[in-house]
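All protein chains but one are shown in place.
Showing chain A:
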Amino acid sequence: MVKLSIDGRETSASEGSTILDAAAGLGIKIPTLCALKDLNIIGSCRVCLVQVEGEEAPCAACNTPVREGMEVRTDTPQVVAMRRANVEALLDSHRSECTSCARVDTCALRKLAADFAVGESTCDMPAKGAWNEDFPLIRDSSKCIKCMRCVAFCKKVQHCAVWEPSGSGTGASVAVKDGLDISEAGCALCGQCITHCPTGALTARSDIDKVLDALLDPEVMTVVQVAPAVRAAWGEGVKLSREQATPGRMASALRALGFDRVFDTDFAADLTIMEEGSEFLEFVKSDKPRPMFTSCCPGWVRFAKLHHPEIVPQLSSAKSPHQMMGALVKNTLREAAEAGGKKRIFCVSVMPCVAKKYECDVPELSTEGGRDVDAVLTVREFDRMLRMFSVDCAALEETDFDSPLGLSTGAATIFGRTGGVMEAALRTAVSILEGAPASFEACDCTAATPEHPWMEKELSAAGLTVRIAVASGLGNTEKLLNALESGEVAYDFVEIMACPGGCVGGGGQPIRFNRELAKERTAVLDKLDAEDSLRMSHDNPDIQKLYKTCLEKPLSHVAHEWLHTNQEEWTI
């Protein structure tokens, strides 16, 4: 340990740690923009400047290692003036059109500019950068501050290296690798670059207009569904506490937006377990190449298709839950819609995800009833609409989702976190194999975390031994795939989520600069699961009813028509 003082307060910090780390230990706040812990310590923005006694020039707190006896000052007028001047300099080449910016509330640069009382830039604003605006991921180079966080995260955590530093000298910037169009650059659409961008340079395509148009159309029956992980985070963007932001209040909030039907993707998650679980029980008895992979994460499906096409045949054929829901809605609600004088059904999914904006547009994901899902809103867009409609969320009564596509189990709720799909599948698979409810402990996968490449588990039921693994984050996924390929490990069933921590850490979730909220949100989902009276998908009475009235049994012909797909055929 190294002893030093910061603003006159003695402290110690581990060798190799930085002034920024040591200050954080004392609760001393130093503003930052480019620094991203362990991933991007490049000292580029120069807003974390501090003074070190004996040094003639200020140092960047993020990349200056602590030294024995160091005396640091973070609070002098000189330091503040220099930080302020650098924020001003950043604004000189930033298109500060905050009124129309999706990041207006969460922009770290805007916050610093406001905190430092920086006036209007005297320079001409750069022009908006050119971009393929149809793609779900949008980049506006005129808002990029060249912090390289997207480059670092995409390469080091997500293994896609879509972004690269481009140009040099005063022309240095960030661009899609090899000058490619973003649609050809191997982007999985995890959206992590968006949630780690300090400004509005990276955003998800806004589909709010599409949804508003549907809501305005008297001939359209609007149906909305909401993903498991949304209930853990939606309150963040409308200033609700975790206690206030209950699923019941979320259902009421969706109704307040004027949707005709408010369903829960959790119901479809239970359905996914029935289909995917049955598929796995068939698979495990077959001699098909191991393992079978989950397929409910479209970021993962895109990653597989773009970077590991050889394993795509091993993906479960089950559609992702919201697509299943869309297919059910389009195929079972037509009569009800027409009875209500509606000509069409418009299905909206509120998702913690950017890749689902791509998924819902995949032409192959449709049935006789039309495309499964018509629009995907991120949680950020959902929260925006709530603000647009001036919904006083805190004052809302809690209500249930509409029936019959609204009742779900705790097993479905945990879909929103890494290990959840696997755990839900195990609960049902083991119960079916043994003919008795599985033990929750035996199926537990809460050990899954993006901090380790993957977790593994071996489970025996009715004489059958199953080896499973769970990974989240595409860098971790790459490691797991490499280990599988080299024969270092062998599994029967593998769950992959593209975003670190699963959908709770999704690229469509509310943004808090430099805060990784996946763990906190996971706790919300786990609590909901623990408190649920139903915790196994096959115990969901509405699911049982659905099979009885309509689908017959898992993997039936109708189930295949509506609920399964071949990802190899997906247009990318």
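Heads up, the rule we're going with is that contacts are C-beta pairs under 8 Å (C-beta built on N, C-alpha and C of every residue); 3 or more make two chains touch, one makes a residue touch a chain; residues count from 1.
The criterion applied here is as follows: contacts and distances are computed from a predicted model.
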"Glutamate synthase", "NADH-quinone oxidoreductase subunit L", "Ketosynthase chain-length factor" or "Electron transfer flavoprotein subunit beta" - which is the UniProt name of the missing chain: "Glutamate synthase"
Touching residue (missing chain; options A:Gly179, A:Pro218, A:Pro363 or A:Gly487): A:Gly179
Option touching the unshown chain, where A:Glu56, A:Asp124, A:Glu335 or A:Glu441 are the choices: A:Glu56
Residue of A:Ser142, A:Ser166, A:Thr446 or A:Asn514 in touch with the missing chain, whole complex considered: A:Ser166
Contact with the hidden chain (one of A:Leu26, A:Ile41 or A:Leu464): A:Ile41
Residues of chain A (touch criterion as defined above) contacting the omitted chain: 15-16, 41-44, 52, 55-57, 59, 63-65, 67, 148, 165-171, 175, 179
